[in-house]
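Structure in structure tokens, see below.
Removed from the display is one protein chain of the complex; every other protein chain stays in position.
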Amino acid sequence: MRDALEGSQAIARAVALCRPQVVAAYPITPQTHIVEALARLIADGLLEAELVSVESEFSAASVVLGAASAGSRSYTASASQGILLMSEVLYNISGLRVPVVLTCANRAVSSPVSIWNDHQDSMAVRDSGWIQLYCADNQEAVDTTIQAFRISERTELPVMVCVDGFTLTHTLEPIDLPEAGLVDAFLPPFHFSRSLSAARPLTQGTLVSPEFFTEIRSLQHGAFALAEQEILAADHDFANLVGRESGGLLRVEGDREATVGILAMGSVYGTLKDAHRSGLLGRPVRILCLRAFRPFPAGAIREASEGLSDLIVLDRSLSPGSGGIVAHEIRSALYGTGKPPRVVNFVVGLGGRNVPGGIFREMLEALEKNPPAFSFFDLDPGKLPLPKDSVLPTS
Amino acid sequence: MTPIPSLPSSVDMTALRKVQPRFSGIESGHGACQGCGQALAARLVLEAAGPDVIVANATGCLEIFTTPWPQSAWTVPWIHSLFENVAAVAAGIEVALRAQGRTTRVLAFAGDGGTFDIGFQALSGMLERNHDVFFVCFDNEAYMNTGIQRSGSTPHGAWTNTSPAGRVRQGKRHFKKDLLAIISAHGIPYAATASVAYPSDLRAKVRRALDVSGPSFLLLHSPCPLGWGHDSALTISVDRLAVETGLFPILEMERGQVVSSMKIRNPRPVREYALPQFRFRHLLMDTPEAREELEHLQALADANIERYGLLSEAPGPRDSGGADTIRRGGSRWG
Partner (left out) sequence: MVEIRIHGRGGQGNVLAAYLLATAAFFEEKFSQAFPSFGAERRGAPITAFVRIDSTPILRRSQVTSPRYLILADDGLLRVPETLSGLSSEGAILVNSPHAPEDLRKRLEEEGIPLVPGLRIATIPATRLAMEALGRPIPNAPLLSAFLSLTGLLSTESLGRAFAGRFSGDLLAKNLALVSSGASLVTENLWKEQPIHA
């Protein structure tokens, strides 16, 4: 059913369509509306689930770990500091191979304090063993949430659905919520092969000596190869039911024959595509929208980059002392291919800074001026505590 | 009434005992130290709880010595997540079971580190939200798994590797946290303390805890021969002294009120408790500092006795002499 919904409300309704039995969360801006909406759905009898309003994100993650291990479909959501507070449990959930879905309402990480959007939080836990899917708009957030449960339960890997805080979570727009029957057809009832049961007592979370540790870690890594197939299959099967795709692992749009590309993750993609469509880019550009950051689809990235001489990679997070995080991995994926494009990494939109449609043309123009491999593209040197004529460390 | 026939002498009592079905949640063959109080305590708890349980276990010795992959000593479903989240994991299991309409009981096991200190927040939250979880703290009064460091539960004056005794310090400077009071301040239906030296009392408390609906809590004193520095054969007798000195009062609380206590038949001086333990050895030196600290420890024990009225007026079957089934020759259900 089509409705004008705030992103958070829509995500909550999508979660409810997946019939979780346990929802646990701790409020943090900008995730709060999702959990509040779920609480109302439960209070109104529209969702039959146990809502556990825990005393911290650490416990939120722990509760869903316990609940999913005991055989219930479980959901949580957080952002920013909350994701970092959860981080130890996030590793644990994935290591135990417990299927759980989490919405990350992407937000900057303190310090300095910022309640606004960037990708630092989810990037900080990129190695925690969670599948990470980044949503370009709220329709994708809804569809990806539903797909996430199936992906998670088939791969026994937890899935983090990354949704730009405020930019998506607080944006009201027309959204189609699939009929419950369609979701039921897509997503079978929860079944966890190793659920805790007195009838079949299993020991989980054991001590593993050096003799076995590498093998177990390799199994976890191997599961991500299967996850690539499951992500594609989920998107494909869901599209067959509702008539729209969410971008698989990676979407290629714009001018496919162009020799210059821009790669984005999350909601910036929409503004970029709008700039392209409105002729604001000033030249043909191939647009790459990366949806799956974990598993990292190196093959798809290589394929999508064929024929490019330059690839601008937008990062909305930072690894201080290194540079952008996405670009780092893109370079790694392209290294050793026949004619890899020059990868130019621009960090933009940190801590909620507006990313206007005009900025992409400036980036394309900057390409001509031999830009450093990494720079803060929207940095205003005038705001730095340095004389303007000082040389800024940009690479 | 027909008298109960006596067993014919041809029955081999030992063999009979072996074939009797007795539930054990932790099988023998695990890797605990000799005389481990926690291994005994966990076995006794599960013996009383029965097989229809799910155990969530915090990080600690119990997890390490029972689950070296690919082996497991557990015969009940068991999950270990982290050090500080066992109460929340157990809460998650409990809500899931509730949502599924299952009646299996949920037990959370943690050491004093995972209860008094790093796990306290999750525990307090679990109690406040009234989850139907039985939380058992195996209290050996220090971080033993990491090699004997002080915890919020370490007694005043005790030596650990992070509260060493030296020329100017006499072991831990701070008090043992009064956890039971904090727990019971949550107003939960049932909270109690127990000691491995009193198995019958312990079993009764486990059954009682599992009978209540809502959260219940057991602080279970479990000596660690390695960390306390006593002979492995002395686990029971040392822990009996912890009770008989008044240093570890055996109590039951309902909704924040003390409803029963184990009376001490023959109060012992703390010196006697300290004597077999390395962790208190520095308090037995002939120095003014050591004497002062030992007096201090004695005062803490005396304060407990007074606070909970632990002195018995007359010997009783449930006091520290009566409930001590081992001293009385092994009548298990005494």
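Note that the chains are named A and B in the order they appear, and that numbering of residues resets to 1 at the start of each chain.
Basically, a residue touches a chain if its C-beta (ideal position, glycine included) is under 8 Å from a C-beta of that chain, and two chains touch if they have at least 3 such contacts.
It should be emphasised that the depicted structure is a prediction, and the values quoted were computed from it without experimental measurement.
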item: Omitted chain - touching chains that are shown; value: A
item: Residue touching the undisplayed chain, where the options are A:Leu249, A:Val268 or A:Met363; value: A:Val268
item: Selected residue (touches chain absent from view) among A:Glu173, A:Glu303 or A:Glu362; value: A:Glu173
item: Interface with the unshown chain - residue positions in chain A; value: 3-4, 6, 115-116, 137, 166-168, 170-174, 267-268, 270-271, 273-274, 277, 354-357
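The rule is short, and it goes like this: only the chains that are shown with their structure count from here on.
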item: Centroid distance [mean C-alpha coordinates] between chain B and chain A, Å; value: 45
item: Sites on chain A touched by chain B in the complex; value: 21-22, 24, 49-50, 52-56, 58-72, 74, 88-89, 92, 96, 196-198, 200-209, 212
item: Contact footprint of chain A on chain B as seen in their complex; value: 51-54, 56-57, 63-64, 67-70, 72, 74-82, 84-85, 87-100, 104, 121-122, 124-126, 128-129
